[in-house]
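Take this structure, written in C-alpha cells, and hold onto it; I'll ask about it next.
A single protein chain has been removed from this complex, and every other one stays in its place.
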Amino acid sequence: MSAHEDQPYYHAHHFHTMDQQNASLKLGMWAFLVQELLFFSGLFMAYISMRFFYPETFELVQHKNLLSIPWGATNTLVLLTSSLTMALAVRAAQMLPMVKNDEEKKIRKSLMNYLLVTCVFAGMFLVIKYVEYTHKIHDGLLPGKFYSYDAWKAQIEDNTFAGVVGEGGELIITEAPQIFFSVYFMMTGVHGLHVLIGVGVILWLYLRAKRGEFNRENFAAVENVGLYWHLVDLIWIFLFPLLYLVQ
Amino acid sequence: MNAFLLWISQAQAESGQGTFWLPPQSSTLAEKTDSTFYFIYWVSIVFFIILMGAMLLFAVQYKKKSDADKTADLKGSHVIELIWAIFPSFLLIAMFVMGFKTYVYSIVPPADSLEILVTGKQWNWSYNYPNYGIEVGAADAIVVPKGKAVRLRMVSEDVIHSYYVPDFRVKKDVVPNRYSMLWFETTGELKGGQAYMLEDPKLPLSIRGCESTDENCTDGHGKEVAEFVTSYAKENNLPISGEVNVGVHQVFCTEYCGNDHSRMLSKVVVLEPEHFDIWLKAKMDYSPYKDKQFLGSDGKPDLSKVGSFLAKNQYGCMGCHGKSTYPQWNTLFDESGKGQSRGMTSGDNVVADYEYISESIRNPQAKIVAQYANVGNMSNYSGMPEQDVKAIVEYMKSLK
Amino acid sequence: MSSHDHAEHHVTPLKVYFGVYFALLFLTIVTVGVSYLGLPPTLSIIVAMVVASIKAFLVSAWFMHLAHDTKFNVLFFVASLWFIAVFFIFTTSDLASRGRVMKAADTFEYRLDKASKAPAVK
Partner (left out) sequence: MSTSTTTVAGTEEHGSNYLNAKKGIMSWLITIDHKRIGVMYLAWILTFFLAGGLLAMAVRYELLDPQPTFGAEVYNKIFTLHGAIMVFLVLVPAIPASIGNFVLPLMLGAKDVAFPKLNLLSFYIYVLGSLFLIYTLVTNQLDTGWTFYTPYSARTSTAVISALTGAFILGFSSILTGLNFMVTVHMMRAPGMTWRKMPLFIWALYATSLIQLLATPVIAVTLFLLVFERMFGIGIFDPALGGDPVLFQHFFWFYSHPVVYVMVLPAFGVISETVTVHSRKHIFGYTAIAASTIAIAGVGFIVWGHHLFLSGQSELAGAIFSFITFGVAVPTAIKTCSWIATLYKGSVRWNTTMLYTLGFLWIFTIGGLTGLPLATLATDVHFHDTYFVVAHFHYVMMGGVLFALITAIHHWWPKMTGRMFSEKAGKTVFFFAFVTYNMTFAPQFVMGAQGMPRRYHEYLPQFEIWHQISSYASFGFGLSLVGVLFYLLYSLKNGEKSPQNPWGGVSMEWETATPPIEHNFEGQPICKNGPYDFPEIEVDPNAAAH
C-alpha cells in the first residue's frame, strides 16, 4: 500500500491506488447517470400516459406542425456534434502525458479546444431552444392554464372536455390540448436545464485543463463530465422524435 | 394475547352480531370475504405461535450460563431452508386464490342489478335513481331493496373520495371525471326503524348532520323511511304486509378529502322488496310543494317550510351551513325580512336579496363573504330550478 | 482486492468516433425523412423508437465507452433500463386494461357523456 507522502495531491488518502480511485469515480458517475435516467423516465411515463389518454390531441398537434421540425432537427445535429467533440476531448485527456513537455502542451491545447467547441455547440442548442420557446409563448402555446392558442380557446376557458366532429360526423375526443404543451415544456425544460448545467461544468473543466491539472492518470473528471454530456444527448435522441416527429 | 383474541372471536361468533374482528355480515359478499379473512387469520395465528414459541423457547433454554459456554457450529441447512421457503408459498397461493375468487365476484355486478348514481362532493354523498328519476338529498339515506343486486355508479365532483360500507365489506374510491363502481346484495335481519334510533343520539352532533345547536336531534333515517312508506301506503291504500322493517348500515368516506372528511357520512337503508317498490312510487310522485305538512293555512304550499325541506333533505345545504364554521343563514335577513349588508372579499358590501342569493347558489365563487374567505369552496347548484331558489330564500327569511 | 473493477484505459481510434458520428447523422436524417411519409401513428412511433434506440446504442457503446467498460457498469446501466421498463410496463398495463370488467366504469364512456354535453368545436 502507498504511504500518504509519496502520493500525488489528487490521490485521496483513503484509496490505495489511482486505479481504485478512478474506477470508484466512474462507478459513482454511472450510478448518478442511472438516477438521471430514472428521473427522466417519470417524464416519459407522463408522455406515454397522456398520449394514451388523448391520442387524437397528440396527433392533431403534431399534424398541425405546431412544433417546427427543421428547428428540432437542427438542434439534434448540433447536440450530436457536441457529443462527438466531447468524446474527442475525453480521448485527448486519456492521452495526456504525465510529464509537462511539449507533447503534453500540444495535447492539452487540443483538449481545451474540444471542450470549448462543445460549449459553443451547447450554447447554440440553447439559443435555438430559446427561439422556439419565444414562438410558442407568442402563439400562446403554453402549458396548462396559460394555454391560450385560439383554435381551442373555447375548450380551455370552460374546462369542458369538448369534442371535434370528424369527417364522418363522428365525435372525436380532442380534449385538453394544453396537456401536450405541458408535457412538451416539462420535458424540454428539464432537458434544457441539464444542458445549461453541462455548459457550466464543461467551462470548469476548461479552466482546470488550462491549469494543467489533468494527465492520463488523473482525468476522471473529464471522463465523467463526458458521460454526463452523452446522457443529455441520449435523452434528446428520444425527446426529438417523440415530441416533433411522431404523428 | 392472541390466544385470548381468538377465544373472544369464537365467543362472539355464536351471537348473530358482528364478531370480535368484523362487523355484522349484511351482504352476500360479506360471507365470502370473511371466510377468506378467517383462513388467513388462522394461518397467521398458527405461524405466530410456532415462530414466537420457538423464539422464546430458544431464548430461555439457551440463555447464557457462563463465559465458558460453547455454541453449536450451525451454518444452516438447505433442507430446512427449502422447507420454510416452499411450504408457506402454498398457503400464500391459496390465500391469493381465495381472495381473487371473492374479488372477481365483487367486481362483476349481475346484469339485472338496480343502478344508483352516487355523487360525492366535499363533504356529502347524494344519490340519483336514473331509471326512476328520483333524487335523494345529501341529508337522506340511500334506500335499497333486500336480496336484490344494487349497483352504485359513482363519480366525484371535486377531489377523490371513497365509498365504504363496512357491513357489506365493499369499498371503492370515487374519482373525479370518471365512473367507479361497486355492487352489493344485502342480506340479514331487518328490524323496526325504531331499533336504530336507540344508538343514534350517542353520535356527535356533526356526525348526525344536525344543526349545531339542536342537542336532541336524532338521526332517524331508518324511522323516517319506514314512516314515509307506511303513510304513503295508507293514503293510497296500497296493500302492505305488516310493519315496515328496515336495516340501517353506516357509510364512511375513507379517502382523505379535506376538513370534514370525518363528517362525510351517509346511511344505507334496506327495505323488503315490496316495501321498496312502495317507496319508489312514493318518491316518484312526491313533491314538497304538494306535501300536506308543508301546506299553509290558505292551502297553498308554505314556501319557507318547503325551502327548509329542500335545504335540509334535498340539496343538503345544512351539511355545511348547519355548522357554525360556515356562513350562517339566520344573519342574512332581519325580523322584518330586510336583507342585511355583508362585506365581500372584493372589499365592497352587498345587501342580501333574491338576486344575490340565487347568484351565490348558482355560482358560489362570484361573491365571497370576507369572513368566510377560506372555509373551502361551495360546489355550485347551477341546475337548481327557480321555484326551489325562491323557496330557500323564503326559508332564510323565516330563520331568526 | 476489487481488481475485477480495474478498467484499463482503452483509447478508441478516431475513425470509430467519426464512424459513429456519421451513423448518427444518417439515422437522424432517416427518422426525420420517415416522419414526412405520414405513416399511421402506431407504425411511425415504432419506426421512430427503433431508430432512436439504435442511436442510443451507438452513443452508449462507443461515446460512453460501455463497449470497453467493466462488466458491472454495463450491467448497472442495463439494470436501470430494466427498472424503467418495469415502471412503464406495469403502469401502462393498468391504463390499457381499465374498465374491461365493468363496462360502465369505463373512463372513456364518462368522457363521452361530458363531451356530448360540451360545445363541439370545428
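Here the chain labels run A, B and C in written order, and each chain numbers its own residues starting at 1.
Going forward, a contact is a pair of C-beta atoms (placed from the backbone, for glycine too) under 8 Å apart; a residue touches a chain by one contact, two chains touch by 3 or more.
Note that the structure is a prediction, hence the values are computed from the model and not measured.
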Inquiry  = Under the definition given at the start, what are the shown partners of the omitted chain?
reply    = A, B, C
Message = If I consider the whole complex, including the chain that's not displayed, which of B:W84, B:Y132 or B:Y354 touches that chain?
response = B:W84
Remark   = Omitted-chain footprint on chain B covers residues 1, 18, 20-23, 32-33, 36-37, 40-41, 43-44, 47-48, 51-52, 54-55, 58-59, 62-65, 69-77, 80-81, 84-85, 88-89, 92-93, 95-96, 98-103, 106-107, 158-160, 162, 164, 166-167, 169-173, 175-178, 180, 202-204, 206-207, 250, 252-263, 374
Task = Extract the touching residues of chain A with respect to the undisplayed chain.
result = 1, 12-14, 16, 20, 23-24, 27-28, 31-32, 34-43, 45-46, 49-50, 53-54, 143-146, 159, 161, 175-176, 178-179, 182-183, 185-186, 190
Inquiry  = Across the whole complex, list the residues on chain C that are touched by the chain not included here.
reply    = 1-2, 5, 72, 79-80, 83, 86-87, 90-91, 93-102
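Rule of thumb we're sticking to: only the chains that are shown with their structure count from here on.
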Query = Which chain lies the greatest distance away from chain C when centres are computed from Cα atoms alone?
reply = B
Distance from the mean Cα position of chain B to that of chain A, given in whole angstrom = 51
Inquiry  = Taking the mean of the CA coordinates per chain, how far is chain B from chain C in Å?
reply    = 46
Task = Can you tell me which residues of chain B touch two or more of the remaining chains?
result = 177
Key: Interface hub residues of chain C, defined as touching at least two other chains   = 107, 111, 114
Remark   = Note: in the complex, chain A contacts chain C through residues 16, 19-20, 22-23, 26-27, 30-31, 33-34, 37-38, 41, 44-45, 48-49, 52-53, 55, 59, 69, 73, 76-77, 80-81, 83-84, 86-88, 91, 94-95, 152, 154-155, 158, 160-165, 171, 173, 175, 216, 226-227, 230-231, 233-234, 237-238, 240-242, 244-247
Ask   = Which chain C residues qualify as touching chain A in the complex?
value = 1-2, 5-7, 9, 11-12, 14, 17-18, 20-21, 24-25, 28, 31-32, 34-35, 38-39, 41, 44-45, 48-49, 51-52, 55-56, 59-60, 62-64, 69-70, 72-73, 76-77, 79-81, 83-84, 87-88, 91-92, 95-96, 107-108, 111-112, 114-122
